[in-house]
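Of the protein chains in this complex, all but one are displayed in their positions.
Chains: A, B and C, in written order; residue numbering restarts at 1 for each.
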Amino acid sequence: MKFAVIQFPGSNCDQDLVAALRDVCQQDVQLISYQSTDLSAFAAVLLPGGFSYGDYLRGGAIARFAPIMGAVQQFAAAGGLVIGICNGFQILTEAGLLPGVLQRNKGADFICQSAALTVANAKTSFTSAYADQQSIQLPIAHGEGNYYCDDATLAQLKAEQRIVFTYQDNPNGSRANIAGITNQAGNVLGMMPHPERAVEALLGSEDGRGLFQSMIQTLTDKVVPV
Amino acid sequence: MYRAKVYVTYKDSILDPQAEAIKTALHQLEFPELTQLTCGKYFELELATTEAKAATTVEQMCQKLLANVNMESYRYEIVAAE
Amino acid sequence: MYRAKVYVTYKDSILDPQAEAIKTALHQLEFPELTQLTCGKYFELELATTEAKAATTVEQMCQKLLANVNMESYRYEIVAAE
């Protein structure tokens, strides 16, 4: 069972994800270049935070055309677990794997702080280790994390319970306090907060571990196609 | 050689936090006459192509990259350049 | 009521990393006909003022806020709006 962390030019949380998975969760994890086109050896794919291609034009706008994204699309279509964190979330929306967009924060500034979140749906492949409505603390660090979608999409997200994390004290203007959503099939998650920054008590919070544990559990339970 | 001018703006239904911030700032700078402000992106492209193809090319560029059609609309003008 | 369209772009000698990145991306998306790309900002303002004052107001807004005159140049058009 092997995790792929995609490295786009300008990704800067890639090593943090590797450290969280390898050193804390004891998983087999590999960095995969944006130039690669094959993800068949992996059980899950993670798109890290950072500023891919400098975030020029719009966050994720250029990265969605990187060669690896074809493989990510296929991997997701086949039901594989894909998670995009922060810039990774932006890339997933630009690529159309998740609905909506991430606009500039309300107030315009970049915000780095700890955010109180509610686990709005603990029945997903990414959140099963949490309890429904559990309150957790995860760091956020973004300038464009203000989630927006139209009314119809929002109604659908709600109806299908695809809103997975919400902010308790909305820091960026996100619609319906959205901090993380899944696709319709439930195998693709995008979230602005950084679970990989919250896996060691030394650094202030361990609440992010649940997310990785949930993924590991999901993958262990199902027969992993290799 | 053709030159394209491309304008990308948020769709009307979308709240633009940046435009709000600029509008507030302009009001604070004492420009009360400002009633509305939209902001967007502006691109100028030079294309080594034929007149027939220029429009298709620019259309594709907008669709694929320059605009996020989920929330932005775009328009362009194409003129011959020397 | 007047409407102003304002275009702000980097001066020629100023490095624009964003334009470079977009140009490279468009080339990789197989638009080899693109020879040059400038990117800038575009504002549309509605002003409740007289024709005589509109230009002065817009000029001041550009100088004070909309453009960074150390690095950017701007131009604008003003038309009557209903």
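A few comments on the model shown:
Definition applied: contacts are C-beta pairs under 8 Å (C-beta built on N, C-alpha and C of every residue); 3 or more make two chains touch, one makes a residue touch a chain.
Following the convention adopted for this analysis, contacts and distances are computed from a predicted model.
Per its UniProt entry, the chain excluded from the display bears the name "Phosphoribosylformylglycinamidine synthase subunit PurL", taken from "Probable oxaloacetate decarboxylase gamma chain", "Dihydroorotate dehydrogenase", "Branched-chain amino acid ABC transporter permease" or "Phosphoribosylformylglycinamidine synthase subunit PurL".
Contacts of the undisplayed chain with the visible chains, over the whole complex, involve A, C. For the options A:Phe51, A:Phe126, A:Tyr148 or A:Tyr167, the residue in contact with the chain missing from this view is A:Phe51.
When the full complex is taken into account, the listed residue touching the unshown chain is A:Pro139, out of A:Gly84, A:Pro99 or A:Pro139.
For chain A, the residues touching the absent chain in the complete assembly are 9-10, 12-13, 15-16, 19-20, 49-51, 53-56, 109-113, 139, 141, 143, 194, 196-197, 200, 202-203. Although one chain is not displayed, chain C still touches it through residues 11, 13-17, 21, 24, 68, 70-71.
Keep this in mind: only the chains that are shown with their structure count from here on.
Our note on geometry: chain A versus chain C, Cα centroid distance of 35 Å, whole angstroms. Spacing of chain B relative to chain C, judged by their CA centroids, is 10 angstrom. The residues of chain B that reach two or more other chains are 64-66, listed in rising order. Taken residue by residue, chain A touches two or more other chains at 57, 62, 65, whereas all remaining positions touch fewer.
Within the complex, the chain A residues that touch chain B are 57-58, 61-62, 65, 93-94, 99-101, 103-108, 146, 148, 150, 173.
Here chain C touches chain A in the complex through residues 17-18, 21-22, 25, 28-29, going by the rule given at the top.
Those residues of chain A that touch chain C in the shared complex are 53-54, 56-57, 62, 65.
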